[in-house]
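Take this structure first; my questions come after.
Excluded from the complex is one protein chain; the other protein chains are retained at their positions.
Chain IDs A and B follow the sequence of writing; residue 1 opens each chain.
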Amino acid sequence: MSTALLEARDLSIQFGGVKAVQNVSFQIDPGIVYAVIGPNGAGKTTLFNLITGIYQPTAGSILLDGQPIQGKAPEVLAQLGLARTFQNLQVCLNMSAIENVMLGAHLRLDRNLFKAALRWPALKAQDRALVGEAIELMRFVGLEPYTSARADSMSYGALKRLEIARALAMRPRVLFLDEPAAGLNPKETLEVDALIRKVADTGVTVVLVEHDMKMVMNLSDRILVLDYGRKLAEGTATEVRRNPDVIAAYLGAHA
Amino acid sequence: MNKPAYRGLYLIAAVLLLLPLVLPNSFYVDLAIRMAINAVIVLGLNLLIGFAGQISLGHAGFIGIGAYASAALPTHFGWHPLLAVAGGAVVAGILAGALSRPIFRLKGHYLAMATLGLGIIINIVVRNEAVWSGGPDGMAVPPMAFGSFEVSGDKAWYWITAILLCFSIWASINLIDSPFGRALRALNGSEVASRVVGVQVARYKLSVFVMSAMFASVMGSVMALYVGFVTPNIADFFHSIELVTMVVIGGMGSVYGSVLGAVLLTALPQALASFEGWETVLFGAILMLCMIFLPRGLVPTLAARLGKTT
Partner (left out) sequence: MLAQFLQFLFSGITVGSTYALAALGFTLIYNASHVINFAQGEFIMLGGMLAVYFTSSGVSLPLALLLSIAVPALVGMLLEKVAIERVKGAEPVTLIIITIGASLVLRGLVQIWLGKGTFSLPAFSGEEPIRVAGATLMPQSLWVLGVTAIVVCGLWYFFARTLAGKAMLATSVNREAAQLVGINTDGVLFLSFALSAALGALGGILVTPITLTSYDAGIMLGLKGFVGAVLGGLGNGLGAVVGGLIVGVLEAMGAGYLSSSYKDAIPFVLILLILFFRPSGLLGVKATDRV
């Protein structure tokens, strides 16, 4: 019996004739920072979408605590403690920043609509506590100045952190970060790097897809390298850096 | 976060209290009652259009169900009028539920098409089944009664609809600022984000649609009981469009906008009573101009100018 929290076995997905992910297997232990890297088109985001329920695999399985979760919808995975952020941002710009964070707590709340309509006192108390919690989370991710702001007034970098706050509001077991540093300047990237460290230190397992090599090498406990949809290597940062196949994939065969 | 939103409600309640003293004759009381009834329907419809981002082009069909339930069930089956109101609401809810279940898995305009179809079918059925609906000429509606006490006359109905309106506004405000309401607004903002935090999208859209259908049915019954008579026009396509226009001009997603839209566009046909063609043109022009220049509707646009939220 493996002790892995999250495991993939021979995971594959095919879009028509394109084999975007082929026979990928990996194991992620609880509490680590696990990075998925690879050249453009290697299938990293597709793999992500497979694990987080956006796509259904054509073959293989994904196991959470030994239980199969492949093909389950995102809403169900949320109940199992999986949270994710999006490379292209999926923020509710029609709501305020803090409401976006509060949204993350959705599953933990009493959502009865009759009680809501009648302004049940217990519900009101729940909301008040939630606001406090959301403010704390926004502080945690460094968005304190925005606690009264509307989401549509925030910058790209701030919105990326807002998504992380929302994901954390779910009190997840695993946090999936889809290219957290994409589109950020060097200063912002360092801040995100530190934030991910902070999150991992709270015990949440972090899985990220990322292009920024420096960040990945610094942060990750283990790395999975993909190329053309296949697993090229898996190991610690040092192991992966020295792997000749990985070097060839990134820099060409005669580097 | 909540208190400022109630201020409008206090204002409206005050206006409703004082209005009977100011209105010159029963024509205006009748107008006020119709405005209140439409406002409650529009509040329900706005939850669907403004918050869940779906559109119903056949809502008048649900109003018709409630109206004809109040007419036919007591007349032909001996039901108590109150039970008939409930019966209509249940039928409307079931129809809405049956309709939306498969539809909500699809995107964009599919619900629009389905509600369009349903609304027209209801209208045709009501027009044809003269035996229990009175056909194109309509039928009389037995008044609401408790033993020998009959609820009728514009005085009684004024207070009933005023209370219903205030309650609906209050409930809507509460709903919007609750986990349920946040999930709804999130659906509109980013469906992907809502799914990922665990919102069961189909279920939410379903409940909003069913709720708005039942609101419409109850108010259809209220209208029928108040007027004492019902004709198939209550469920026709143009009526559905009128309701959408009220949502649009008042402000999609705005509680007070719903009320304003209902008030304005209930008064308009009265003002244009003899200019039928112009009424159609004007409604059409309002719809177009609003969507082009004021896509958020009157109340949100005004509120944004003044720096507030609605």
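Side notes on the structure shown:
Note that in this section contacts are C-beta pairs under 8 Å (C-beta built on N, C-alpha and C of every residue); 3 or more make two chains touch, one makes a residue touch a chain.
Since this is a predicted model, take the numbers as computed values, not measurements.
Of B:M113, B:A145, B:A202 or B:L264, it is B:M113 that touches the chain left out of the display. Only one of the listed residues, B:L83, B:A140, B:A271 or B:M291, touches the absent chain: B:M291.
Annotation: of B:W79, B:Y158, B:Y226 or B:F283, B:F283 touches the absent chain (contact as defined above). Take chain B: the residues that touch the chain left off the picture are 49, 53-55, 57, 99, 102-103, 106-110, 112-114, 116-118, 120-121, 124-125, 128, 192, 237, 241, 244, 248, 252, 276-288, 291-292, 295.
Here is the rule we use: only the chains that are shown with their structure count from here on.
Partner chain A is touched in their complex by these residues of chain B: 1, 170-172, 174-175, 177-183, 185-186, 188-190, 192-201, 207, 211, 253. Chain A meets chain B in the complex at residues 52, 73-75, 78-79, 83-84, 86, 90-95, 99-100, 102-107, 109-113, 116-119, 123, 126-127, 131, 166, 169-170.
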